[in-house]
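Heads up, one of the protein chains got dropped from this complex, but the rest are sitting where they should.
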Amino acid sequence: MSYLLKRLAFYLLTAWAAVTINFFVPRMIPGDPVQALITKQRGQMTSEAVRSLYVLFGLDKNESLASQYFSYLGQLLRGDLGMSFTFFPSPVSDVISDGLPWTVGLVGITTVIGFLLGTAAGAVVGWRRGTWADSLIPVTTFVSSIPYFWLGLVAIAVLTGPGSFFPASGAYEIGLVPNWDWQFIGSTVQHGLLPGFTILVSSVSGWILSMRNMMVTVSSDDYVTVAHAKGLPERRVMLAYAARNALLPNVSGFALALGFIVGGTLLVEIVFSYPGLGLQLFQAVGAKDYPLLQGIFLVITLSVLLANLLADVAYLALDPRTRREA
Amino acid sequence: MRTNAKALTGVIMLVVFVLLAVIGPWIAPFDPSMRSNALLQPPSSMHWFGTTHLGQDIFSQVLAGTRSVVFVGAVAGVVATVLSVLVGITAGYLSGTASEGLSALSNVFLVIPALPLIIIITSSLPETSNLTIALVIGLTSWAWNARVLRAQTLSLRRRDYVEAARANGESTWRIILFEILPNLYAVIASGFVGTVLFAVISEITLAFIGVSDAGGWNWGTVLYWAQSQQALAQGAWWWFVPAGLAIALLGTSLSLVNFGIDEYVNPRLRTRFSMRGVRMRVGFTPVLAKETS
Amino acid sequence: TNPGSTGNSAGVLNVGMPNGPQTENNNPFLNSSASSSLGYRRLLFEPLAMVNEVKVTDQPKPWLATKFTWSENFHKLSLTIRDGVTWSDGKPLTAEDVAYTFELLKKNPGLNIEGVPYQDISFSGSEVTVGFPKSQFVNQKKILEQFVVPKHQWSTFSNPSTETLKEPVGSGPYTLKSFTPQTVTLSIRDKYWQELPKVKELRYTSYSDNNAQTNALATGAAEWSFTFIPNYQAAYTSKDPKNHKLWFPPVLGVHGLWFNTKAKPWDDPALRRAANMVVNRDDIFMQGEAGYFYPKVDNITGIPTPAGESFIAPQFKGKLVTVDVEGAKKALTEAGYTFDGTTLKGKDGAPVTITLTVPSGWSDYVTDLEIIKDNFAKIGINATVNLQNADAWTKALDTGDFGAAMHWTNNGLTLYDIYQSIMDGALYKPIGTPGVNGNYGRYENSAATKALDDFANAPDESVRNAALHELQKIFVQDMPVIITSAANGGGQYSTKNWVGWPSEQDQYAPVQPTLENALDIVLKLRPAS
Amino acid sequence: MKDRILEVRGLDVDYGLGPDAVRAVRDVDLTLHRGEVLGLAGESGSGKSTLAYGMTRLLPPPGVVAGGEVIYHLDDGTTVDLLRMRDADLRRLRWAEIAIVFQGAINSLNPVQRISAQLMDVLKAHSAGSTPQSRQDRARELLSLVGIASDRLHSYPHQLSGGMRQRVMIAMALALEPRVVIMDEPTTALDVVVQRQILRTLVGLRERLGFSVVFITHDLSLLAEFSDRIAIMYAGQVVEEAVSADLYRTPLHPYSDGLLRSFPALKGPRRELSGIPGSPPDLRMMPSGCAFHPRCPRALDVCDEQVPVLGQSRDNRSVACWLHPVAVS
Partner (left out) sequence: MTAEVAPAVSGTISTEIVLEADGLTKHFPISAPFSRTKKAVRAVEGVSLQLRRGHVTALVGESGSGKSTVARLLAQLYPLTSGEIRLHGQNVAVQRGWAHGRKFKAYCRRVQMIFQDPFASLNPVHTIRYHLTRALTIHGNRGDDLEKSLADLLTRVHLTPADRYLDRYPHELSGGQRQRVAIARALAASPEVLLADEPVSMLDVSIRLGVLNLLRDLKERLHLSILYITHDIASARYFADETVVMYAGQVVEGGDSEKVTQKPAHPYTQLLIESAPDPDRPAVEEKDGGSGEPPSLIEPPPGCRFHPRCPFAMDVCRTDVPPRFELGDGHFAACWLYREEAA
């Protein structure tokens, strides 16, 4: 138990540090949201607008960085993430809650599927070492080296277009109102297929490789040989002895991958114009929308931490050796 | 020792890329930025990879772009490796607050998503030369390696030969530098290669979304222009494919080198499981047909 | 059924903008709101008068104000408010609402995005009077275009600047039906002070980027939009040549290469004039602006035509800039420059070079500069294109830390906005001092400043004309900016389901769906036979 | 002569294939009788484990069995060659007839499974009709057989001490009442006290259950005490085989002699210790003739020319040494 407590303390500390960095990084950078907005509009907005925007965004007051920091922390504790500049005056929490479900839905699900598929395939490939399965390795190496945004673009070029089943962008059919009916769900799935496939293709190979390596390593452990010696059916040896143990080191990798759902697959969202957090993050960077940036970073940070915490718990469950009696 | 075919292939490919990085801009048939009247032409004997909407030669752009990619990869790799070695080994060898502090630091860096951070920092630096991009990538991507190195150092620290060196009266810094560090070369090398791969992909990603070195070309810039001119929608596949393949090949070569290192570190990965038509199996040792002896 | 392709049988018009997912915010004052970004605020809220930026000489069309009169010196505006207009909640629109709207802008500088200095506002009966501290000749459009909001709703908001207006009440012919981050639907009111439009429902879809928008236009899923398509023939018009149309008329605002007029040797007007002579505006238009986006400007005065045709001083009428390398060389030699082989050397003997800066992601500007760089090479000027990130670039312009850069000017109903952006000495700040808001080139010329001042405050037309001609003369002489392109009031539209769009033949409004004229356009649309 | 149960004939085991193969076991003949304990001794690297795993086909890659036969006598009198069985048949035979206790119990038990699961696994795989309850009962019974309280049944391996883990392995080996148990250095990592406890348990069980044991160790004094017969291996070959007492008292092969002279005795008068000079040969570069001759204090001229074969020598003992030429029968 104290192990978990210790982890918890560590997580709190990390969360605080990350929040602090989140606060300072955007403020270190030059440029401000007003200039960014004017620049983005390229003449669509007059140069007079500058003054009114500073007033509007509340940037006309001179507040010290420290007092901003503490009021930010205070806001955070009250669960208030502030107002987005790009979508002024919408609260950041609203903006994020628009994007988050899509990201979690698309990238989250595909990350999990990728992990499961890759791990399963890796287990088989590692187990069947010395057969045709080995020839899969160079292929997966190559595939995993392709930047996924490129893969996505090629997929869009090749597979989408007028009359194609695959939409090139968006999360659901234009004009549908999000709700839980079949038409909407179907449309969501349809829109998720291509980006999901892209993520899958490029993430699956990584899992295959790492699982295979672990499988090879574990297969030559004595207890696997003992399992063979016990005359157990091959499936059982492979699953309960080799794969079960080979899985362990991948758990923390999986946690990290879960955490990087938002940050890591930002490009997929950009390429497929998928209305998730990654796209919002990208736009927020361009618009110098600090509150939104901070909010998204906070979400990412917390989800990484949460994923790690879950991994710790999963590890406790999966590996009895870590369950040290204190 | 049997040469490792995979690693060898990787090294050869890598050498070719490095070579191109050095001489690429010189052997490029055209100035990569030079406009011509051959607008958006498919590959031909004149323009091997075709041309852009401004009539620029894509082959030359890819060739010239190799340098920036390799440079950023190498510099970021070195920076991240040096940092991870400093932080990782120190945190692993020391104990107490210093160690906890350093490992907390690397954990914070692990938790903050690297790519978005890199995007934010680079897109806000006044100047985005290759060097600054490389530095930003390097400074933000050392944490994972540091964690691996710390774990390794923790296990090395209790090794008998480290204790023996201490019992022999060696000073702490000598123990770190001469007893522990050399045993981590493989791990460090693998971390280096991994970071280079990450840096290359990051740089290209950055360039693709419009953050890149002003002066020059890299594969990401080629892709950026292709994308902003909607090359694929116009059917200009040649604008996209070469740069993408170049990235994939460079990535593959790095992964192959890493395989080699992995196999070096973990001998169990090295054993070949299929030789001369005999399949080696765990649990069922193959029996060769009886030879008359 | 595919809702994107619903024909005019259902009376639906599909509008698209490449602006990414939206959050529900209908506040018409805020540029960040979905209603501004997609443009549907124009159909919910109505202006006092409708101004056609494409044909600036046309009189503003009375809308909510049936009559508007400026005092002699443009210090006071008297408005007569139309009777019989009702809000969508049934309440009548009165002069009080109009006065309240102006009060709102006066009290909330954050909402007063145009920075109009409102002073005393009063109303009686259907009359509204607004006073200003100085002449508003150049701001007429901004004031007349002002949309009106209902006092009975807005006076309940504690802070109008942070109001997201979930239930907008307006006087326009439509009301908000539904909002999703991707699509906003407006449906027609049953009562309107004019004849009800034929379009029964408007769907505003926010596509995530230009590519998606282009796709939607190509397939007909979007029938009206404003977006940049690099190769519009291939990607758009060829998909349905009969119906897929685009019209990008120039308005009175320009883009061009701004020189830092304080940087040597470019402080020499002769050098700038010569440089102007070699810039290939056709290449810029065809390659950089995809042959349509920012229309070509080739009058020597930098005035976009035909929009500004009538303002051009007689001596410059029809004086077009065409690439003239020999002429430029000759002019340079006469001005004391020398050629060392192909290299141009300044009066001090140093080679003439220049750095052209541009944000790295702006592909059209980058392309423009690549072309200019090549053009400059023809007269021995070694130019380098320096890509910066947008922030650095903004800062460089703001502090005058650049050689030359592509940038834009303000736009308006007169040439004042263009020339004031470029040459107003009142905006001048020394190099290194930020906060210029125009005159990025640090151009100093008291004659120009005076002419601008005269124009803005002149009591009558003749003084204004004289000032304008003076400004043109100074501009042509000093050439602080090589104007290459005009800002546009354009858009893409499809005639498959709806006809009656503005066009080259019928220039009744700019066709951009986010401008106030969108309401005028929608009212004019008829189902295609 | 007692019943034979397992016969190894001319077994060759290599690591790797082709010319670089390491020939770790060369032409080994060995016979195991019902109910006996056969000790297998020799220096580290002499091929003891390779032999044990090779004959059961459990050698991990790159090991290959290069030739020979391993004949197992089934209860019904028929024989099978383990090296030529189909996988499925071999699986069925394994553990039910021949069980193995590996060197180092820590590594032999799956660290993430409870020992109950690992014990019941084997019961489930080999007795199809059993119920979970019956399996659990049997698992408890097995644990008590080796002296572990049955409340430890649901422990994880790391919760048990080294000695307990080794006993769990022994219990597991005995689960199906096999005819043959092969034990590879089952006690090397343990303390003498624990070692003796375990061996005592084992001897007791053998009396009761009547299985045969192949006991591998490099501790000759241990073998002398516990086994019926001892085979000494050197460089992949069996160089001497004899009844324990005989071998202990009068080793014939100089290597066996050297081995015995390497252990100080705790009891009795102090013995002269001489050890064996030199070090074992590199299996890739075997000396010509007798592999031991470079280290042999009594080497003859013939030793570096001809390989001695293991056979019955004059006094009716098997030894491969030119000092004790094969008795021509």
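Read from first to last, the chains carry the letters A, B, C and D; within each, the first residue is number 1.
Quick note on the criterion: a residue touches a chain if its C-beta (ideal position, glycine included) is under 8 Å from a C-beta of that chain, and two chains touch if they have at least 3 such contacts.
Computed from a prediction, not measured in an experiment: that's the story for all the values here.
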item	value
Absent-chain contact - pick from D:His73, D:His218 or D:His324	D:His218
Touch with the omitted chain, as defined above, among D:Gly47, D:Pro186, D:Gly236 or D:Gly258	D:Gly258
Where the unshown chain meets chain D, residue by residue	43-44, 147, 161-164, 190-197, 199-200, 203, 218-222, 224-226, 248, 258-259, 262-268, 270, 272-277, 279-280, 297
On chain B, residues whose C-beta touches the chain left out of the figure	159-172, 178-179, 182-183, 185
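The working rule: only the chains that are shown with their structure count from here on.
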item	value
Of A-B and B-C, pair with higher C-beta contact tally	A-B
Distance-to-centre winner among chains (Cα means, whole assembly as reference)	A
Rounded Å distance, chain A centre to chain B centre (Cα mean)	21
Intercentroid distance (Cα basis), chain D paired with chain C, Å	92
Gap in Å, rounded to a whole number, between the CA centres of chain C and chain A	39
Set of chain B residues in contact with two or more other chains	123-126, 209, 233, 272-273, 280-284
Interface hub residues of chain D, defined as touching at least two other chains	53, 58, 60-61, 90
Sites on chain C touched by chain A in the complex	2-4, 20-25, 27, 30-34, 109-115, 161-164, 178, 180-183, 185, 203, 205, 207-209, 211-212, 215-216, 218-219, 221, 239, 253, 255, 359, 390-395, 398, 408-411, 417, 421, 437-438, 487
Of all residues in chain A, those that touch chain B in their complex	10, 13-14, 17-18, 21-22, 25-26, 28-31, 129-131, 134, 138, 141-142, 144-147, 149-150, 153-154, 156-157, 213, 216-217, 219-220, 224-225, 227-229, 237, 256, 259-260, 262-264, 266-267, 270, 281-282, 285-286, 293, 296-297, 300-301, 304-305, 308
Of chain A, residues touching chain D in the complex	130, 220-223, 225-234, 236, 240-241, 244-245, 248, 318-321
